[in-house]
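Removed: one protein chain of the complex. Kept in place: all other protein chains.
Entry: chain A
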Amino acid sequence: MSKREALEVSDSTDWLETPLRSVAAVDSALRCQVCKDFYTTPMITSCSHTFCSLCIRRCLNNDGKCPACRTVDQELRLRFNGAVEELVEAFKTARPEIFALAKKSVNSGVTSPKRSREDLQLDDDEKPPPRKRTRSSRITRATQEVYVVDSDLDDGDFVPEEGCVQCPICNKQVKQETINTHIDRGCADEPPTRRNEKSTFPISPSKSLQNLTKRPERLAQLHYSMVKDNALRKKLADLGLPAGGTRQGMERRYTEWVTLWNANCDATHPKGKTELKRELDTWERTQGSRAQATSSLNPGAQIRDRDFDKAAWSTQHDGSFKELIANARSKVRAKAATPDSPSRPTPPLEPPVTPIRGAGNPLKSQGPANVSMMEAGGEEQDEHHPDQQPDAVNVVGMTPFSKSRFFDEPGLSNPTSQAPTSQYSNSIPIFEKEKDIDITTITNPQP
């Protein structure tokens, strides 16, 4: 971890201040163009561009196009680029040494050939161990592969000829006995792993060791328009993820989880689920703070912001909400006390009506306060009004839960969390517009 932290600030331009300026190009070629860092689990697209697995998956989820050439591509078609990973790992190990050497020659002014020779010698002396290690490990891997081929047992990658047929749809080599199920599943059953470790393989001991660390299965993205709120919540809960928040929040969380998970499946050394969950948590926290970060100068714009953070809003205005609830409660109590009085007397304990700060709508003092409050909190909640109304009458008994009842519950269950004030067509929920790039292109107005 500390090593990665140190690499974080490194950049290809570091080399420009050293005599080894040409290394800058090597350094830059080993970096992902999206995150500008060295490739982590490099994947190659069908247009032959390489990115980190996580980066390209995020990009494809966002707009379905290769970031480098804007060609349409799919996550399923990504393939692991092992040669690049090996290059990156080797360069990452060698980089500090080469860099130190290059810096040293700058500091010592004109380098005496003997000195630099010594350095090089030293460097060579130091280098072989790691290099040897990688080579030997590769050799062991190769011998394993030889075992596999010799034993001619069915391992997806290594027996392309015997017992295999070409799938007429995707042109992949598929085992004859599985070709029918392969086609039935729309050619999607084989995840693009370079090593298939699912097959049980009792012969070689190293192989059975690998079986212990079984590769996780990839997850599929959902068609959110076909998944109901409850089903989505259940899916999240089944995965052991937080199942709260708005519909939009749940969708984004699920998408990010699938992205993280699948990128992890590509990795040579996959991380544990707990670590992935921690990453998802970090992601959620860094993404969720967006609404708070924007200035509250233009509250109208803030609410219509598609990233509007309801949780932050409700904590920020907690005081006002509590006051309003107290207000409503006292009114109900007053009404119950004098049911027949034509003009409602103001009870002495009623606090002054405060407008919700920033919401733009000063509350009317008439009517149940929770109604106006919910209107201010977000239009999408009005579906819940009728259910909430009877509660308002019995409101006296529910003191500790009132806040969560009013704010968390309604927010959970509405697909259209976009206020209709946006310039986009009112009938199309915003997330559809973002996901379905094709739809937007079609609906673009002609001149």
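Keep this in mind: a contact is a pair of C-beta atoms (placed from the backbone, for glycine too) under 8 Å apart; a residue touches a chain by one contact, two chains touch by 3 or more; residues count from 1.
We take it that contacts and distances are computed from a predicted model.
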Checklist entry - The hidden chain: which UniProt name fits, "N-alpha-acetyltransferase 38-B, NatC auxiliary subunit-like", "Putative ubiquitin-conjugating enzyme E2 W", "Proteasome subunit beta" or "Exosome complex component RRP41 homolog"? => result "Putative ubiquitin-conjugating enzyme E2 W"
Checklist entry - Any idea which of A:Val26, A:Cys47 or A:Ala68 touches the chain not displayed? => result A:Ala68
Checklist entry - Per the definition of touch given earlier, which of A:Leu30, A:Cys59 or A:Leu241 contacts the omitted chain? => result A:Cys59
Checklist entry - Going by the touch rule given at the top, which residues of chain A touch the chain that is not shown? => result 8-9, 11, 13, 16, 33-37, 55, 58-59, 62-63, 65, 67-68, 70, 282-283, 286-287, 289-290, 293, 298, 300-301, 304-305, 307, 422-424, 434, 437, 440-441, 444-445, 447
